[in-house]
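All protein chains of the complex are present and in place, except for one that has been dropped.
Right after this comes chain A.
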């Protein structure tokens, strides 16, 4: 389409408003569930011209308790309460993980990694101990698996596991953890608040 080609031509010259406005909804052939295939259609655009955003973050333990939730740029509020939202999120992730492994046409290496819709992308990372890190970002972000892994090893382990006053199966109350996580996420290249919010 005309707008698509224009965008591609403009990308190399100067950051254009068209590139910033597009949230990826005009790219054809977008799969809804990119769980098994690793192709990322959005990587055609260079990172310097597209603003990427992180919307929010959930942390669940092995039993489904939501240990931590924070959002930075949430555009639409849920119609349900927080507890219901957490239960829904956990249940959905649990089910998708099991579908992905049972319906896989090939041998599975990592299992469920992320899913994309036309407006946002949900990234998932699970540790061997059953801790689930879930992050919603916009579509122009690539793989966040390493970021989530680093969040686990350098923030969760340091400030929650090593804190004797944080019990591991309760929601996290440590201010230090909250501040360090916030600092870490804000410093990521993928976190850039869209102009106008």
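Methods note: a residue touches a chain if its C-beta (ideal position, glycine included) is under 8 Å from a C-beta of that chain, and two chains touch if they have at least 3 such contacts; residues count from 1.
Just so it is clear, contacts and distances are computed from a predicted model.
Q: Name the absent chain as its UniProt record does, using one of the following: "Trafficking protein particle complex subunit 6B", "Auxin-induced protein", "Sodium/potassium-transporting ATPase subunit beta" or "Ubiquinone biosynthesis protein".
A: This omitted chain is identified in its UniProt record as "Trafficking protein particle complex subunit 6B".
Q: Using the touch definition from the top, which of A:73, A:127 or A:174 touches the missing chain?
A: A:174
Q: If the hidden chain were put back, which of A:76, A:102 or A:162 would touch it?
A: A:162
Q: Could you list which residues of chain A touch the chain missing from the display?
A: 158-159, 162-165, 174-176, 179
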